[in-house]
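Of the protein chains in this complex, one is absent; all others appear in place.
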Amino acid sequence: MGELTQIEVEIVEEKAPQMVRFVGIFQSIIGLVAMGVGVLLLAPLVGPFIAGEINFGSFAGILILNTMPMILFGLWLFNIGRSVYKVFAHEFPWIIYANIIYFGLLVWIGGSLPYLAIGSLVAILLLFTPSVRSYWWKLFKEDLGPRMKELRYSLYLIRRSPLVVVGVVIILGYVFIALTVNLWAPYGPTERIWTETLQAPSPTHIWGTDQNGGDIFSMVMWATRIDLRIALTVVSVALIIGTFLGAAAGYFGGAVDEVVMRITDVFFAFPGLILAMAIVSALGERNLDNIAIALMVVWWPTYARLVRGQVLIERERLYVEAARSVGASDFRILLTHILPNTVQPVIVQATLDLGGVLLTAAGLSFIGFGAEAGTAEWGLMIATGQDHFTFYWLVFYPGIAILLCALAFNLVGDGVRDILDPKLRRR
Amino acid sequence: MMTMTESDNEIHDSQDEIHTLEPDVILDVRGLKTSFYTYEGVVKALDGVSVQLKKGQTLAFVGETGCGKSVTAKSIMRLVDSPGVIEAGEVVFRDRTLDKEEVISDLLKLSEDEMRHIRGNRIAIVFQDPATYPNPVFRVGDQIAEVISLHQNLAEEALVMKIDRLEETLAENPQAPNAEEIKEKISEYKSQLDDPPPPTDDDKKKVAKKKAVEMLKMVRMPSPEEIANQYPHELSGGMRQRALIAMSLSCNPQILICDEATTALDVTVQAQVLNLLNELKADFDSSIIIITHDLGVVAETCTHVAVMYAGVVVEYASTDELFSDPVHPYTSGLLRAIPKLTEKVDRLLQIKGMVPNLITPPTGCRFHPRCEFATSICSEQRPPREEVKPGHLVECFHPQGSVKGRR
Partner (left out) sequence: MKWSTMRLRDYVIRRIFLSIPVIIGVLAITFVLAYVVGNPLALYVDERTTPDAYAAIRLEHGLDEPIYVQFFLYLRNLFAGDWGYSNTARMDVIPTIQRYFPATIELAIVSMIIAVVIGIPLGIISATKKDKLTDHVTRVIALAGVSMPIFWFALMLKYLFYFQFFMWGLPFLPEGGRYSFIYVDYTPITNFVLLDAVLTLNGVLFFDALIHFVMPAMCLGYIFLAIITRMMRSSMLEVLKEDYITLARSKGLTERVVIYRHALRNAMIPTVTVIGLAFGGLITGAVLTETIFSWPGLGRWAVAAILTSDIPSINAFTILVAIIFVSANLIVDLIYATLDPRIRYG
């Protein structure tokens, strides 16, 4: 019924201008550099590890925490470059997103690495030069229209659920504290005033002091950095590993699927904290890095299962069939067609898990793993405070900090799940 | 649901209002308006639907997807889910009680309790998708028995069942030591038959289950005893649909609404179900409302047709009349769009344009943007309902067919 809207099919010219090719190559180089950075992070440890000077735990820590994510990320950046070189117009915007994430990652790791980020900025700027822009901008804008409409509807739904707004505000508050605590905290994270131990909350120490004279308020604030960082790294690494394995399992099926799924079965046979406990005690050394590793090992199967399930659904969709029929490679289909469609549930799960990881990490700390005594870390503060539990402020404030933070992540995760759920998203 | 329960209180008082109905008419829908309050705006799904159903008729609602057929059915049953609200209108229903007394009432003004007495009992509905409508965790027989024991007293049946069972034991073993006792019991029960005592829950359940099996037999289900003990997912689509029909017929309703009841079935099963419905209508002395977009179904089974467009009944007539002399341009468009087996055409005919957005429906006649006969008045005023021929009602300024140009 009615006239069909004419779909304008834009045929990409055979000969793309040099500039587009250049941007592609440039982006690929950024990817290669990122992979190099990953390797370099591990390099200084290889010798000592072989010589037996450092233990498996620290080595694995660097490998899993820094090297693997960086190399995988580099691979992704490289692949975007390749797609741009081949003039797949709809992949141009990915340069922007990926480079922004890359920039953040470099700043996160710190050192002299942020200088490398200049390359990312150049890549983004190059994207907006007129000859390159003409290739993707129109498509991008057309693509953006319906997305913006959905986004506006989502924002409307968020406004209608005040709990999500509360959660977002709390999270932003925590992030703000973590970023700026060095500017305004009254005391340093390990500063002790030996003459003022176990003081009740007062104007000088608004949340009191602990048995060693540490200012509880300052310590709780400083701990924001450590705890948020653990939660973020654990979830992001678990997410990368889990997504990778889950996608492979779901897409290729057969033996790969069987192996990955049986492994996740075994991991799901343990309650998270107990397995993490066993891993940390096997790793021997007690520090925050080992907690992080243990939690990643515990958490990746969640994502593997989630992504596998989604991939299984998406794999059968017609658009995948269409992509396959025009000769797209498996890797390409998986990366550009299937995975973007699994993002929503993964994001929701990750948000909820940020709270879960935070709680489990604090629990591990409380049992006696984790940071060395005296570190400003919430779980540890409660653990040391339990011997003096009649001085409630030692335990109360760090606990409230954990509770609020986990609550905020849960509020947001919960709300966002309802908002994104197509079943509940009736207008 | 919420909204309806809330508005119960104010409606309750106006119970005494006397509704009138022409004889024979069993359901009269007058100016029914239902809206859905959504993010994008108020969807006026029904905008003054008026239609009559007479006793023994089979009435069809036809129209394109989204024209409000199902909403009409759900509004009659007061089953519109939030965010939908029934805003105005009357649904006057002639209720025959057991003692043949007639009660005429507006369903929209009944209390929730009174309405529950109507639902499933006086007016029953069969829904579109047999895959999702039966409750997956209950046995088919139990689901049917549930309606029966809810709406029927079953006292007499329970008593008869007891007597039968005792007589059976007696017949099997006449020399039993307690034979005298049993005989006494039987005569005691028989004396109660005129005024049976309320049955125990257990007896009621058993009788209801037995009746459920009977109902399954009635809808031509093979081996009904076995089916009654199976779960819905063990049945095929056609069988499930028949089970749903059995469920809705089990209280001998005066009106059976079939909301696209045959759409999800394949053609042969569809024919079986339709024949079944027609036979059952005669057996049970009920009236049927069929909601469909399949004009073939209409021609085969219905006595009357109401054509809906964008929340309005634009034309109402008997089936023969409507098919031979469509008056509303939309109806004739619909009929022309049916491909004919005997002709070969390059391109099937269609009605130009799309069903309008009901948040901002066209002014005046809702069909005018797509109508080839539209004039300026069509966009300014809503056409009044007019009886162009006896029993043939149309809402149109420019009626076509045999009455063309009368205005």
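Per-chain numbering from 1; labels A and B assigned in written order.
Note that a residue touches a chain if its C-beta (ideal position, glycine included) is under 8 Å from a C-beta of that chain, and two chains touch if they have at least 3 such contacts.
Keep in mind it's a predicted model, so treat the numbers as computed, not measured.
Undergrad: With touch as defined up top, name the shown chains that contact the chain not shown.
TA: A, B
Undergrad: Touch as defined at the start, partner being the missing chain; which of A:P17, A:P48 or A:P271 qualifies?
TA: Considering all chains, including the one not shown, the answer is A:P271.
Undergrad: Considering the whole complex, which of A:I29, A:I101 or A:I263 touches the chain not shown?
TA: Answer from the full complex: A:I263 touches the omitted chain.
Undergrad: Looking at A:G24, A:G38, A:G61 or A:G355, which residue reaches the missing chain?
TA: Only one of A:G24, A:G38, A:G61 or A:G355 touches the chain omitted from view, namely A:G355.
Undergrad: Touch as defined at the start, partner being the missing chain; which of B:A124, B:L154 or B:V394 qualifies?
TA: B:A124
Undergrad: Please give every residue of chain B in contact with the chain that is not shown.
TA: Counting only chain B, the missing chain is touched by 1, 77, 79, 81, 115-121, 124-125, 127, 129, 132-138, 146-147, 150-151, 229, 231, 233-234, 244, 247.
Undergrad: Residues of chain A in contact with the chain that isn't shown?
TA: These residues of chain A touch the chain that is not shown: 56, 163, 262-263, 265-267, 269-275, 277-279, 281-284, 355, 359, 362-363, 366-369, 379, 382, 385-386, 389-390, 392, 395-396, 398-399, 402-403, 406-407, 409-411, 414, 423.
To be clear about the criterion, only the chains that are shown with their structure count from here on.
Undergrad: Go ahead and note the Å separation of the Cα centroids belonging to chain A and chain B.
TA: 54
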